[in-house]
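For this depiction, one protein chain was excluded, whereas all remaining protein chains were kept in their positions.
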Amino acid sequence: MIVKSKPFPQIRAEERSSLVMLDTAIALIPPFFMAVFYYGIRSLALGALTVLAALVTNWISSLFNGRGIEWWDASPVVTGMIIALMMPASIPFYIPMLAAVFAIFVVKFPYGGTGNNVFNPAAAGLAFVTICFGTQLSGYPTPLEPLSLVVDETVKLVQGPAAILKMGAIPTISTEQLALGNFAGPMGTTNILVIAACLVYLLVRKNVKWYVPAAYLGTVCVFASRIHHEDIGAMESIILELVAGSLMFVAVYMLTEPVTLPKRPMAKIFYAVTAGIVTMLFRYYGAVHYSAVFALLLTNAFSPLFDHLVERGNLIELMERRADHEEDE
Amino acid sequence: MMDFLAVFAAAMAAENLFFARAFDSYGLRELTREPKRILVFGGLTTAVLATAGPIAYGVNRLIAGSSMYYYINGLAHLLILVLLFAAAYLLLQKYAPKVFDLIGQYLPYAAINCGTLGSLLLVAKDPDINTVWRALAYHCGAGVGFTLAMLLLWSLNRRLSSCNAGKSFRGFPLQLITAGLIALALVGLTGNQLPA
Partner (left out) sequence: MKKMSKRNYYRRFLSVTKGIFLKNPVLTMGFAVPFVVVATTSLQTAVGLSIGLLLTLVPVGLIMPLLMAKIPQDFQWVDYPLCALIAAFFVLPTRVIVGNISPALMDSVGVYFSLLCVSTLLFAARGKTRKEPDLAKVLLELVKIWIGAAMVLLLVGVVREIFGYGTLWGKALPWVKLRFSGVMVSAFGFILLGFVAALGKKIHRTILAAQIWTARNRGPIKEKLIELAHKMREDEEETPEELPKETVEETSKENQGKEQE
């Protein structure tokens, strides 16, 4: 009888070790470089303040958890960086800080801190802030026009390509702009090539399994190739959908978070495909512009279900094989 | 058909009875212990809604013009549910005792609760739902959405109990926060506070 010993999903492994966190934080630095290049030093200030807010909230809430202040816990740094990179560069400072506080205090602290969260904290923080300050989050500054630390009304804000696609129009972005990320959008999500390079880094460091973002992006491509505007072809539609909004960023950094991802490989693929389907549903029928983020939040809720189903499937297979073996004997 | 499916899907996901409107919180504590209970209760709620929906639609059309509508609206819809419950209870007890043994204990709560009455009242209030077909679609979607919501929360129960949560958060508080975060995700579909 062949018995494959796999750990059960309920047994919590020490996944969020500091090395994994450090790798993810390193992989988030290149988008910050690009943000500073396009929008000036304000991007760095946003990032620093968001990370600080996340860290302080984590320290205060770890006091309540009765385990003392966990000074060395670096996961709020990653949460803060993700939240900052998803914001427009012209956003007032208090909004990403509020998102970070919500993310840590509501999504991490009640569940027991790092390694225990059921939902992606950055996704939940962004979702809350979108509901509260939706209009302020939908206007993006034009890249290559450096912003001062205090943003006033003279800064011109434009809609990103995701909003234009949702309205049924076709965004006009040249190939050169696409490749360099030189179009309006959240601070860190427009540079597709940089994000792809960071994905390669994470794959090489074995922090991310290749099939998770592949399944997600594959599902999105299938949808984009079938449902698109009449004036553009399938390939163009795929490129536009991948580039518009925060899809690639979510696929690389937020979808692959080991704590919320299911444990079994097959379950991970189901999870990624479901996330892709829900993202496209939100893009077509949803009312907010962060489709991928809300879709990820919803799919996080299904993560234990996928594990449970795959585990049952494995058990049934195991029992059938055992029954066959006994028959043979 | 597409109209039916559209209203069904909207009632199931965007205006989910549990997540968007917080009806039927009885489910949170009691039902999410076993899937069998959830399926029975959810099935009963959907059946009750599907039966009461067209009747309520008709009654609503009858009383809509009267001057006392604002006051007797709630009572009229409740009366429909009560009569339906009484009829179902008596008929099942008499003609299908085995089925009655299985679902009899859930029938009162499933027939007369915030979810069923609330769904009937919302359809009565909604100007978009102006045909019997749409009302039926809405009610079926609402019932199915509620069942799926409870199943989702049940599947998360095991995950919640394996969290290293603080003692004050274990159990009901954590279930509430989880329900809240799923509801937050579903706000992405409607974008706004739903009209009460």
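Just so it is clear, A and B label the chains in written order, and each chain counts residues from 1 on its own.
Here is the rule we go by: contacts are C-beta pairs under 8 Å (C-beta built on N, C-alpha and C of every residue); 3 or more make two chains touch, one makes a residue touch a chain.
Because the structure is a prediction, the values reported are computed rather than measured.
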Looking at the whole complex, which visible chains does the left-out chain touch? A, B
Identified contact with the non-displayed chain, of A:54, A:74, A:106 or A:122: A:106
Missing-chain contacts on chain B, rising order, are 19-26, 28-29, 71, 73-75, 77-79, 82, 85-86, 89, 108-109, 112-114, 117-118, 121-122, 125, 166-177, 179-181, 183-184, 186-187, 193-196
Absent chain, residues of chain A that touch it: 94, 98, 106, 110, 128-129, 131-132
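In this section, only the chains that are shown with their structure count from here on.
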In the complex formed with chain B, which residues of chain A make contact? 10, 12, 64-66, 106-107, 110-113, 115-116, 118-119, 124, 127-128, 130-131, 134, 282, 285-288, 290-291, 294-295, 297-298, 301-305, 308
For the complex, which residues does chain B have touching chain A? 152, 155-156, 158-160, 162-166, 169, 173-174, 177-178, 181-182, 184-192
